[in-house]
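There's a structure below that I have some questions on.
For this view, one protein chain was removed and the others were kept in their places.
So that you can tell them apart, the chains are marked A and B in the order they are listed, and the count of residues begins at 1 in each.
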Amino acid sequence: MSRSNYGLVKYLFLAFMGLWLLITLFPFYWQIITALKSAAETNRTIPTFWPEVLHPENFVAVFAEASNFNALVDSFIIATGNTLASLFLGTLAGYAFARFPRQAGGENMAFWVLSNRMFPPVAVVLPMFFLFDATPWGTDSHITLIILYLVFNMPLATWLMMVFFRDAPRELEEAAYLDGYTPLRAFFKVTLPLVLPGMISVAMLCWIFAWNEYLFANLLVGTNVRTFTIVIPTFTHGSQTLWNLQMAFSLIAMLPPVILFILLRRYMVRGLSLGVVKG
Amino acid sequence: MARLEIEGLCKGWDFPVIDRLDLTVEEGEFFVVVGPSGIGKTTLLRLVAGLERPDAGTIRVGERDITALPPYRRKVAMTFESYALYPHLSVFENIASPLRARGMAKAKIEETVIGVAKLLRIEQLLNRRPGEISGGQKQRTALGRTLVAEPDVFLLDEPISHLDAKIRHELRLQFHTLEELRSVATLYVTHDYAEALSLGDRIGVMGNGGLLQVGTAREIFQQPQHLFVAQHLGQPSINVVEASLSRADGSLQFTAEAGSLALPVAGPHSETLAAHKAGRITVGIRPQHVQVAKAGAETNGAAVVEAKVEIFEALGATGILMAESGGVKLMALTPPDAEFQHGEPVKLALRNEAFLYFDADSGRNVMIG
Partner (left out) sequence: MARVSLKDVNKIYRSRHDEVHAVNDLNLTVNDGEFVALLGPSGCGKTSTLRMIVGLEEISSGQIHFDDVLVNDLDSQARNVAMAFETYALYPNFTIEENLAFPLEVRGLSAPERKKKAREIAEILRIDDILDQRPGSLSGGQQQRVSLGRALIRDPAVFILDEVMSHIDAHLKFQMLFDLKAIHQELKKTMIYVTHDQVEALALADRVAVMSNAELRQFGTRNDLYHTPASVFVADFIGEPPTNFFEAELFTDQKGTALHVADSDLVIQIDQQHAQRIARWNESRLTVGIRPQSLHLNGDRNLPALEAEVAINEYLGERSILTLTSGACRFRAVVDADTAAARGERVRVHYAPEDVMVFSGQTELIIL
């Protein structure tokens, strides 16, 4: 390929990437300007691409009802609780599948665990409702969603952790045994630090899923516990949807995962790429 | 401190890898197991370390039977072929690892690690991570980690085979001079015969299933009990001639089956060979016992044959020549600065008193019986 051809291809590629970026960023842009508009402006037949008057007070207005802030706290408790549980169980199970495949039930067992993620969640909503209704804490509590989200997050955590553990050389553990560490101490001293980047990315994935979940939260909780996802649709005025408040609140709800991602980005990229190469 | 005793050790997966192996390594002895790759040398080490469970047999260190003990209670230290350094820990922490496992006091750990690092000349690397140091330095770190453990038995798995020739020479010296290694039972595994000959107080040559011969370097090199042993030691490897024995003018000689090459059997060998029932014999001729002379030159000796140069490789310090004589290809070592051309006629003077004779079927050395 000659030099000039190469240049042309490069510019075409850049143009394509620019277009792509535009398409993906547009909804985000729309969300931001909508959050800054007045309720009336959001309902115009011909939409405006920039608010006529900026309404930053929308971000305060969403907290007019104090319980709205509590929704963010509830979401945080559920997401964090579920992440810790998923990580704990997934790490142990993943280790077992990676190191003792025969005792853990083999490749089929591992796949069965993952396959739990593949059926449509809607199919089990009713059984789950009755199941949790029979528990002492009922359906409307933190623990319900923490346990329920394990159905989705634990298979993912198990599967990814299994891949990371397989990737960590077994010889390092053996070297630790010979140094005089018992298997449990060797696990904490050598194996766990090696899969830490992977664990962090798994934690991120679990946390984001639990944070954003809407379907089950909407059906199971709502009085004692309210997650932010079920609060967003409540910003209405009569039959009119208050788009500006919904967008403002969802922007606020986006902050924690974004901050988390920025803080842990370094590990996230390493962990994910590890999984891609080996998985 | 104690001796290592292995008795009737068996281990196999789909086929037996180690079959009834017996071995005793005395306290303070440096024992080298040498053999081709994939023959089970590493499995032997892993069995002693407790990383594999034997199918049968016992392993004792001194009075202690360690066969059923987990690795962390055996007081055995091992270096891995891959070094197995902890990538997330500094060189210091890698070396300190066995001491931390024992719960040694901080100040004492520091003192011990720095002492060992000085001994191995890696004290300036203590803050680096394994990813930031060279292969030779990794090897030294791995060695340091086993040294501080002060075990009863050292196990070293191909510790220097992946390093450059130059660093190999240097580390070989290190293994010679480290008192810490030389004072306990050490089992060292390698595929490189030169390493084995250089380092081993005694050497075991491993073939399929177990040790074919155990002895000092000179014993196994000069009097191999088995053709396999002779073939595995030496570079270039020993010339092997399938031949049949016959008598000519009253003295014993052998004729190569592949051609017309006939050579007299040296006097001291004649009696034993004459008693050898089978007429067929496998003759081993080390390349350094084949002297090459230009076609016109004077040569003396009992076994001189005409030959033609097939390939000649000068390696600076020495040369290797492959010549064809009477349908048989023979390798020879030549002195430095000698030059030979492809197809050149030469004379080969063979030192037949140094020939080795093996049974054509079993491969056993018939001189040793």
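Everything below uses one rule, namely that contacts are C-beta pairs under 8 Å (C-beta built on N, C-alpha and C of every residue); 3 or more make two chains touch, one makes a residue touch a chain.
These numbers come from a predicted model, not from an experiment.
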{"item": "Displayed chains contacting the withheld chain", "value": "B"}
{"item": "Touch with the omitted chain, as defined above, among B:72, B:86 or B:221", "value": "B:221"}
{"item": "Contact residue for the chain not shown (choose from B:69, B:322 or B:367)", "value": "B:322"}
{"item": "Residue of B:197, B:212 or B:281 in touch with the missing chain, whole complex considered", "value": "B:197"}
{"item": "Per the touch definition above, residue among B:87, B:207, B:234 or B:259 touching the missing chain", "value": "B:234"}
{"item": "Chain B, residues in touch with the chain not shown (by the definition above)", "value": "36-37, 164-166, 169, 172-173, 176-177, 191-194, 197-198, 217-218, 221, 231-237, 286-288, 310-311, 313-318, 320, 322, 333, 336-337, 342"}
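Note that only the chains that are shown with their structure count from here on.
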{"item": "Of all residues in chain A, those that touch chain B in their complex", "value": "169, 171-172, 174-182, 185-186, 189-190, 193-194"}
{"item": "Chain B residues within the chain A interface of the complex", "value": "49-51, 70-72, 74, 76-78, 80, 82, 84-89, 97-98, 101-102, 145, 149"}
